[in-house]
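A single protein chain has been removed from this complex, and every other one stays in its place.
Right after this comes chain A.
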Amino acid sequence: MAALRDGDFAALQILLKAPSKDAVRQLCQECFSSPPAALGPLAQRAGPGLAVSAEEAEQLVSALHNLTRHVVYRGLSRAEDILCLFPESFHQNLKNLLTKIILDNISAWRNEAQASQISLPRLVDMDWRVDIKTSSDSIVRMAVPTCLLQLKIQEDAALCGNNPVVSALTMELSKETLDTMLEGLGRIRDQLSAVANK
């Protein structure tokens, strides 16, 4: 995550050339959501609309990315906290506009950051079935209930891009195994309640 740099605020003033407030809003959202690697192409797309050079577009996009990400990182939620990030000399109206745009988007952006956190493989689905085993090669007649449990696990979404890898595994649980598992799950639930009640 990049930190705010000195040159960033100077670059932000390029936004004064933006055709409309909506254009600024749109650019803020795109700059926040874009990963650092994709900022170059974004700058190329945004440049023409602002009538600035490629270099200026890059500086602006980078600055906007840093600013929005910084606010979300720090968890700033009040106008005063965001306003005081800007230097004294910064254009007043632009400062107010940017602050308003950020405040409007902050909770959606926070959710986006949380959703794209690195993580271990995630459980995405779970299905079960109870079968009764009636005979086998070792015993001709029995009536033993057993559970088949299928878990669908998705690898870290960030690593897979648009093609998440989902693997499914079907496991068998005897009644004893299930009882032990429920005991463990119950203990987790108790601990979670204890934590929640603190």
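Just so it is clear, a residue touches a chain if its C-beta (ideal position, glycine included) is under 8 Å from a C-beta of that chain, and two chains touch if they have at least 3 such contacts; residues count from 1.
The rule is short, and it goes like this: contacts and distances are computed from a predicted model.
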| item | value |
| --- | --- |
| UniProt protein name of the chain not shown, from "Phospholipid/glycerol acyltransferase domain-containing protein", "Translation initiation factor eIF2B subunit alpha", "DNA-directed RNA polymerase subunit" or "COMM domain-containing protein" | "COMM domain-containing protein" |
| Listed residues A:S89, A:Q114 or A:N163, member touching the removed chain | A:Q114 |
| Among A:A38, A:A51, A:V165 or A:L185, the residue in touch with the chain that has been omitted | A:L185 |
| Candidate in contact with the missing chain, chosen from A:A38, A:A79 or A:V144 | A:V144 |
| Contact set of chain A toward the excluded chain (per top definition) | 1, 69, 72-75, 110, 113-114, 116-123, 126, 128, 130, 132-133, 136-149, 151, 153, 169-175, 177-182, 184-186, 188-189, 191-192, 195 |
